[in-house]
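Notes follow once the structure below has been shown.
Note that this complex is displayed minus one protein chain, with the remaining chains in position.
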Amino acid sequence: MPLKPLLPQKMAPAGLLTRRREPLLAALIAVLILLVGWRAPSFLTTRSMDNLLTDSAVLIMLALTQMLVIVTRGVDLSVASNLALSGMMSALLAMHFPQLPVAVVIAAALCIGLALGLINGWLIGYLSLPPIVVTLGSMSVYRGLVFVLSGGAWVSSRNMPADFIAFPLARLGGLTHLVWLAALAVAVLWYAARHTRFGRDLYAIGNDPVAAGYVGIAAPQRLFWTYGLSGAMAGLCGYLWVARYAVAYTEIAYGFELTVIAACVIGGISIAGGVGNISGAVLGALFLAVINNALPMVQISPFWQSALTGLVILSAVIINARGEKKRHKQILPLHFQADTAHVARSAP
Amino acid sequence: ADKVRIAMVVKSLGNGFFDAAHEGAREAAKQLGDVDIIYTGPTTPTAEGQIEIVNSLISQKVDAIVISANDASALVPITKKAMQRGIKVLSFDSGIARAGRLMQLNPSNAELIGVKQIQMASDAIGGAGEIAILSATAQATNQNIWIGEMKKALTRPEFSKIRLIATVYGDDQSDKSYREAIGLLRSNPNLKAIIAPTTVGINAAGKAVVDEKLVGKVYVTGLGLPSEMAGHVKSGAVKSFAIWNPIDLGYAVTYAAYQFVKGKAQGKDGESISVGRMGSIKLDAEGEAALAPPFTYDAGNVDKFARIF
Amino acid sequence: MSSITDTASAKAATNTATTAPRTSRYQISERGSFRAADLLRHWETLLGLLLIAVFCINCLLLPHFFDLTNLADSTFNFSEKALIALPMALLIICREIDISVSAIIALSSVTMGLANHYGVPAYGLFFVGIATGVACGLLNGLLVTRFALPSIVVTIGSMSLFRGLASVVLGDQAFTNYPELLSDWGQGYFFDVLPRPFAVLIVAAAVFALLLHGTTWGRRIYAIGNNPVAARFSGIAVDRYRLMLFVLTGAMAGLAACLLTGRIGSTRPNIALGWELEIITVVILGGVSIAGGAGTMGGVLLAILTLGMVTYGLALANIPGIIMTIVVGVLLLTTIAAPRLLRGKSSR
């Protein structure tokens, strides 16, 4: 005898609720942009929007790979330090070998980031050490190495070849390379997360690491490469950051890892693992980028910025939590509820 | 005999300005012969970090500490303790409050720095228009002093057509400074100049002006090191900027510290202290002395100095 | 009233012991047999050995190290952080974490400055500082328990909020001119030898060790960290304990703020920047499991001292702070990875 299908009528509200989060966030971003535009009309110009996109590119890219890491129940606190280290190394490379084509420098930055990420991945995947501890440690080590390598000195625009600096903001079809790279990263990672075994395995690991082992998912190897990916993205962003602001020094992107994680959290990616998607990460990053870009424009006192960001993060997680709130599994047929409600009302 | 050990404590390591000052200190040490320089500073520019360092310097019983303070008052207790243990404490660049040091060597005097920056902005924009300030963190002592002086200078009749419309903070982070600069440019279409009395800020503002294709319409000026600013002068975003000579500053303060260690200086009001090749400096009623006025760099001389600091 | 009945039931339980004598087929001894080799497996033993090694190496290499006044003075560098590490250890044992502690210090210090400005007497400032900490901890705790949010997410947000509020109040100003009493506590000595903050730390550590290892209260914290659901099913008010620990952490951060403010005599919004990571690092080095349920106060105290000696030694050797961060990072990574590597890959 076939089992009775329990689901269809039960699924609908729950499904809607989870599926409603991203459009909600997107709408929120739109409203925010309009509000800012109302206070400062110049915010709504195409140039300003173009700048907003360019500005959010790095955050989006980092949020994407951080999301994959968080989906596996991990966290990568070392991204900002990795970014600084790979950025500094690529700048030093370009400074000492100015004739190197930019593509080579970018590839070098990517590889350095990858290597740094794989160190994390090895410790976390193959030695099964807790991600938060490992990346906390490597975060200090990488940041310190920036200082050691550069001797504490700046690499400034004078030392960088022109094409090294020009690449991130150069335009292709009206959009900056930064935006294209971010779009490419979104497309590739969306594909990876949604349509490859690699990506699906990450969700499985995040949902239940032990069970993932039982169905033959090679979790160590998957984690190794996930942190590698996060590192490689940090490496790429390291070059982009350094080239875009035309300066490299020890403290670049100090504390940026928390912004990246905040973007993921706002995007509805559960820190408990197994839940989250690319659009959430992108929207979360965009949301923060809009706030960061809007605050200087609406003449809010600079002293309020950090407090407002904190408030925004807290409200976002609370709103997310409401949606997530453990739904009761509703085993009673619906008419019972109606009944109880009715009785409750008629009771004196 | 034992060498004289002078520790130079800077705001944070990895800052080109202080590296140049260290250069000057080494020059003085070489000239004096029996001096060892300990160059150190915290990772992040915080007072707590500097206190830890001064603590360990006290333990090492160094002879003198020259320090550029992250917080004028927070360091007073610890440097007082150092002085009680017989260590000569001098501050330079960003000072410690009177009670916590024997003397303070200002790179230049604050008023001069303030006026200089307004003057440069005024020259760049033809004496009239809107300007804005992009500072480091809201807590940076000397930044705030200079901003105060700039505001005072703006009340002078020759700058009456210049209007300061905003002061923003980039926290010495390239991304935030850049974003703030863009914000200034976007929300103030009539903006003519951005003054950034900090190297990260002036760099970011210069890059923002180039990226916004506003070179020639908006000028960036302020304080920066030639080596870090040369690129922006070339791009045209920066017409001129100023800085005092950090090498001389490091040299002079080290030399003065040596005089204190040797008992040739006491730090009394009006006292005159010899500082080697720089001649001598004279302390004022607050125990402060100033070196030369800031020096202006522009397309004509920046390349020459970029090779030095 | 529940405790009264509990007493009754416990008594009754002892009574039935005598009424229902029974002999089991199995003998259970009280403790496992003692083996000296087991001692070596304790994390605390290893830390103790490490501390001795660090101490000896420092004594040999650094001429100014073994000097009682210097050693006493070196405790100023870590006493405040260590004060927060104590409740942080409890939080982590309980499977929670608080990233906002250093921001709480900033906010507490600011409210103390405000209170001082409005003429609150010296002793009142301690009250104000600690009360602010309690309020911040309460906010964190309520958000975590009421909305069932992960504490890492909540405290990332509240970190930004608290420090932001400090900056809103202070702007580009600083509070100074604190009363003598405060600096007496922040940088004074007992009997001219024992630094007061260190004395406070020793007392606090003793109290915490007693609470955690000797009382029902500590037992329940372990139980919650071990299995929150089972703990709740066993009649433990899990959320109340969590809330209490957040409040306690806030209070200790407030106390640390009092000492720190006293020590440096001034308040700026960037006070104690980045301390949270140092504090968490020391707790993890102390053998507290980031997964909860395991760790001892002795371990944490040993880690505090070890790290204090390491950094003090490095400072005496005039090694720049940023290199120290590398050393600490490597120390953290090796101490957690070494046991795993020595034991070899876990066999399947």
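Just so it is clear, A, B and C label the chains in written order, and each chain counts residues from 1 on its own.
We adopt the following convention: a contact is a pair of C-beta atoms (placed from the backbone, for glycine too) under 8 Å apart; a residue touches a chain by one contact, two chains touch by 3 or more.
The rule is simple: contacts and distances are computed from a predicted model.
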Complex member absent from the view - protein name from UniProt, among "Heme exporter protein D", "Na(+)/H(+) antiporter subunit B", "Phosphoribosylformylglycinamidine synthase subunit PurS" or "Sugar ABC transporter ATP-binding protein": "Sugar ABC transporter ATP-binding protein"
Displayed chains contacting the withheld chain: A, C
Chain not shown: contacting residue from C:Gln173, C:Asn226 or C:Asn318: C:Asn226
Among C:Pro63, C:Pro121 or C:Gly235, the residue in touch with the chain that has been omitted: C:Gly235
Residue ranges of subunit A at the interface with the undisplayed chain: 1-8, 10-11, 14, 191, 194-197, 200-201, 203-204, 206-208, 210-218, 274-275, 328-333, 335-337, 339-340, 343-344, 347
Absent-chain interface as seen on subunit C, which is shown: 1-3, 5-14, 16-17, 20, 22-26, 28-32, 213-217, 219-220, 222-223, 226-227, 229-237, 293-294, 347-348
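To be clear about the criterion, only the chains that are shown with their structure count from here on.
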Interchain centroid distance [CA atoms averaged], subunit A/subunit C, Å: 30
Chain centre separation in whole Å, for subunit B relative to subunit A (CA means): 37
Whole-Å gap separating subunit B and subunit C, where each centre is the average of the chain's CA atoms: 38
Junction residues of subunit A, two or more chains touched: 147, 152, 250, 303
Junction residues of subunit C, two or more chains touched: 167, 170-172, 320, 322, 324-325
Contacting residues of subunit C [partner subunit B, same complex]: 64-65, 67, 70, 73-74, 76-77, 167, 170-172, 174, 176, 183, 186-187, 260, 263-266, 268-274, 311-312, 315-316, 318, 320-322, 324-325
Complex contact set, residues of subunit B against subunit C: 7, 13-14, 38, 40-44, 46-49, 51-53, 55-56, 58-61, 71-78, 81, 137-139, 144
Subunit A to subunit C touching residues, read off their complex: 75, 123, 126-130, 132-134, 136-141, 143-145, 147-148, 152, 250, 258, 261-262, 265, 271-272, 301, 303-311, 313-314, 317-318, 321-322, 325-326
